[in-house]
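I have a structure I would like to understand better, so I am pasting it below and will then ask my questions one at a time.
Rather than the whole complex, this shows some of its chains in their spots.
Order of writing sets the chain letters: A and B. Residues in each chain are counted from 1.
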Amino acid sequence: MGQKEHGYEDINFAKVDYLRQKRTGQPEVIFCQGKTPEQVVGIIQSMLRNGNNVFGTKATRELYDYVSAHVEGVAYNPVAQTISLMQAQEKTTGSYIAIVSAGTADLPVVEEAYETALFLGNKVEKIVDVGVAGIHRLFDQLDRIRGAKVVIVVAGMEGALASVVAALVSSPVIAVPTSVGYGANLNGLAALLAMLNSCSTLSVVNIDNGYGAACQASRINQI
Amino acid sequence: MGQKEHGYEDINFAKVDYLRQKRTGQPEVIFCQGKTPEQVVGIIQSMLRNGNNVFGTKATRELYDYVSAHVEGVAYNPVAQTISLMQAQEKTTGSYIAIVSAGTADLPVVEEAYETALFLGNKVEKIVDVGVAGIHRLFDQLDRIRGAKVVIVVAGMEGALASVVAALVSSPVIAVPTSVGYGANLNGLAALLAMLNSCSTLSVVNIDNGYGAACQASRINQI
């Protein structure tokens, strides 16, 4: 369990990176998918030993049950599939991130982004189910969206909402394609490609990557 | 639960759109996939409160069981995977939509299209299992197909039926590729690409999208 002087702790199957916050402004987060429950608990215990806050994504309820049996005080958001345990409270920003989404089925990605943004100390506003099939619902929310320092747009199917929103605001827009849909949706590739080809100004993260969108938005919101 | 004056009801996780029927001629329909049972029931109750008919697609039997335990009078078509509850009867058209399909395995998509078209107030004729492997079966049905105001063709595998039908009629043809097949079928992409490249006049909807085909056909049938 050495190497702490180099900014990480080596716990055999992982080298937990304590320099990351200093280097990038954001602490290491546990991507739970593909890790055994024992590994997740091991990493959490290393983080707690070093005074860190703990946050994990893509955590199934089964994983949470195992973790909460071994570590006290872990919170779970079942829609977001995130676990968290705060040892020290981040200061919250004055400016806010707006998370705008197209349909109800996009909520898991919205929630992952929401939990991540909160964990990183941001104020957040959620504006859901304003897809272009009923565009008047979006126009009612324009003031709240325009008030944000940075906007995350979450949309599946054809992902058109991202282009429409980005053409109506002057703040940076991060687009998150979701895998909501079927057939020629290709598990979210259709929305991903659409967003990459937007005629509006925006940048894109991976399909269903609410976590990554919130990390990027947080870097911007904390400028 | 405000915003009704703007044509929708905001029920927190959704903004149910009541203007849609007026704007597009077709009421909002619930795409059940990716929604929790609680959300589906919440949306149904909002619709009922506002005097709407209810229709949902991609509804598993498990979902239907939950819904019918909370809302009275919901009907279920297990092949189509649709739920419905009619508060007011639509007037049925005089002209009809023909739904023509290639093989028995395409029936779930046929049924989804059928239920949707009925819900939208159309007269419908089904003509199934007339794929090109036994093309004489198709020729026997030509008069019924030619009598339709608009034709939906449902086919998987190589999707050749759509081109053949569209070359034999003068009414508009909507082609629906299905995911029936395996291997180089690529979950329906083979049929989709074939239909998009048809040498006949037709337009195409997403793989297995019986719902969308029926909506489009209904707009045409109600001209």
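The working rule: a contact is a pair of C-beta atoms (placed from the backbone, for glycine too) under 8 Å apart; a residue touches a chain by one contact, two chains touch by 3 or more.
Please read all numbers here as calculations on a predicted model, not as lab measurements.
Each chain in view is the same protein; 2 are placed here, and the whole complex, as held in this structure file, contains 8 copies.
Criterion: only the chains that are shown with their structure count from here on.
Residues 3, 6-8, 13-15, 17, 19-20, 28, 31, 33-35, 39, 43, 58, 177, 179, 187-189, 192, 206-209 of chain B are the ones that touch chain A when the two sit in their complex.
By the touch criterion stated above, chain A contacts chain B in their complex at residues 103-105, 107, 128-130, 133-134, 136-137, 140, 180, 182-185.
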